[in-house]
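The complex is shown incomplete by one protein chain, all other protein chains being positioned as in the whole.
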Amino acid sequence: MKKVYGTASEALEGVLHDGMFIAAGGFGLCGIPELLIAAIRDAGTKDLTIASNNCGIDDFGLGILLQTRQIRKMISSYVGENAEFMRQYLSKELELEFNPQGTLAERMRAGGSGIAGFYTKTGVGTMIAEGKEVKTFDGQDYILERGIVADLSIVKAWKADDTGNLVFRKTARNFNPPAAMCGRICVAEVEEIVPRGSLDPDQIHLPGIYVHRIVQGTHEKRIEQRTTRKKEDA
Amino acid sequence: MKKVYGTASEALEGVLHDGMFIAAGGFGLCGIPELLIAAIRDAGTKDLTIASNNCGIDDFGLGILLQTRQIRKMISSYVGENAEFMRQYLSKELELEFNPQGTLAERMRAGGSGIAGFYTKTGVGTMIAEGKEVKTFDGQDYILERGIVADLSIVKAWKADDTGNLVFRKTARNFNPPAAMCGRICVAEVEEIVPRGSLDPDQIHLPGIYVHRIVQGTHEKRIEQRTTRKKEDA
Amino acid sequence: MTEAPKGWDRNRMAARAAEELEDGMYVNLGIGIPTLVANYVGDKDITLQSENGMLGMGPFPFEGEEDPDLINAGKQTITELDRTSYFDSATSFGMIRGGKIAAAILGAMEVAENGDLANWMIPGKLIKGMGGAMDLVAGVGRVIVVMDHQNKAGESKILRECTLPLTGKGVVDRIITNLGVLDVVPGGLRIVELAEGISEDQIRAATQAKIVD
Partner (left out) sequence: MTEAPKGWDRNRMAARAAEELEDGMYVNLGIGIPTLVANYVGDKDITLQSENGMLGMGPFPFEGEEDPDLINAGKQTITELDRTSYFDSATSFGMIRGGKIAAAILGAMEVAENGDLANWMIPGKLIKGMGGAMDLVAGVGRVIVVMDHQNKAGESKILRECTLPLTGKGVVDRIITNLGVLDVVPGGLRIVELAEGISEDQIRAATQAKIVD
């Protein structure tokens, strides 16, 4: 059960192919698998469909795969903060499927958990409901959303052991566990691989069964909006 | 936001009524809310419907509410190890709805997460599917299961802070988080209430938003099957 | 269309919205004016949820103490409190959809008299996405909108029917604007309160939606 790979490119060897469907963790630029994204850029894999809450910014995160025109379609809840995204979308070079943020997270968890579909109130009576089955439960309308299963999940965690048990840090957890769950193969990049047995079994956020390959690396962890207050104000 | 109560009976004050629906955490006798169960027995609340994976044993866990005839219906996956249960069930004093274990856990999570229903492969073509909608996704049949919302959840955790953040220990976690999620009111009994700020925010298993009342107490934690090996065999 | 009356400024609107919050509530605040509400909760015991996976959101960090792993749903660096917990996005929206959040205070582009809300898209112009707004309005206990009563052209943003793509259908409970407070009730909107210096005639004149008594 060798899961640890030397580089992000090695960790992706044999699992990339044109036209594939990738689920990616991260929210904004927080907790994104930046090393794996760069390795996918280097691999040049094309016509990607990517499910990710956001698409990075122009020069960081998934945005770098827009620059190289490797993405055919995004499934996201929010794509502001990215001028190249807008340009490609408006010129119809890029397809976009909006999913409400909670629906996207739940679709990933469902797909990874053998739930083919689920009924949610989110989006009832809006554009999001178009073409979807509506069912009434206890007098309230719900729409049917499908679980999604990706060819590959790419996620970022804080720590891992060599069996793939993952621990996340603060709000960098976000979409990473559900994204990891929904991939047939899941590759995780981490800041630190720790010896087996050094993670508390009660405190593992994502059990190793969900994680097939791990790579350790150095992360830029860029901040999107640096908001602060002055000590004097406290 | 005062959530801490002095005794299990005080923690249940005003939330019990005959005919109510209760979701309970625990698996076998592990991680069961034993103090709250005893307090419900003392309160004498009748005609209860209880969703719980098991129904305890004759003289411990939910079994004590069978002895006092307080339970009208159980929703469970496994009810062996309980002679009084069988007697009441066969004499039709007690109603029983079997749910596959994973379906029961997911129904609780769904009900607490605004998911009115979900499609699962579990039980397709069996008794469990009788009367349930079948839908085909990608060539495979799934059955529709409903989310459940209980009037009250009773759960057992290891530690809590006074805002209701809970931490569980080992396999005593089991059904406690999903059971907690699905109750309109959730009461948790814990082994220890620790000062606010002493739990690592990354390591809270169930956020306090799900927990309305907390009580600290001493737990018997009875073992159902004591299996051991000899040091010489190791 | 009349000349736009002034009424409350952004901070007064936020302060009025803060009055909606009660001790012990878990609350989600949208971006813009709703974010300012946190400044006016006083000593009420309010826990702020950030839908990217956090309960117990604290203030901005001191300069130099920003943590890239600790941001809010507006992607701003923030801090944690002694009650804070972190969780994944599926769990976060589980608690939102499941009705565990008592109230969301959100901005709006348009609100209709039946409680319809539009705040995520202007076709052909603004295509950023709904983020978590659709989940919030579908799931939380109470949806309070804080917005300017009229747009810059002096047109009512409180309408008979929304013209923009909806965020949610019949989801708004209360609207707090620079001119006052209105509730969504059967048949239309009811004036609950007037901003200082605003008359009932002024708020009626500034509102396209039907106002009922």
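Note that the chains are named A, B and C in the order they appear, and that numbering of residues resets to 1 at the start of each chain.
Operating definition for what follows: a residue touches a chain if its C-beta (ideal position, glycine included) is under 8 Å from a C-beta of that chain, and two chains touch if they have at least 3 such contacts.
All figures in this text were calculated on a predicted structure; none of them were measured in a lab.
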Omitted chain touches shown chains A, B
Contacting the left-out chain: of B:M20, B:A43 or B:V124, that is B:V124
Full-complex touch with the removed chain, picking from B:G164, B:P177 or B:G217, is B:P177
Per the touch rule stated above, chain B touches the missing chain via residues 27-31, 53, 76-81, 86, 89, 98, 100-106, 108-109, 120-128, 158, 168-178, 205, 221-231, 234
Residues on chain A facing the left-out chain by the touch rule are 1, 109, 111-115, 161, 163, 165, 181, 196-197, 201-202, 204, 207-210
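Note that only the chains that are shown with their structure count from here on.
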Touching both chain B and chain C we find A
Most heavily contacting pair of chains is A-C
Dist(centroid_CA(chain B), centroid_CA(chain C)) in Å evaluates to 36
Dist(centroid_CA(chain A), centroid_CA(chain B)) in Å evaluates to 32
Expected list for chain C, residues touching two or more other chains, is 80, 86-87, 93-94, 96-97, 138-139
Among chain B residues, those touching two or more other chains are 113-115, 201-202
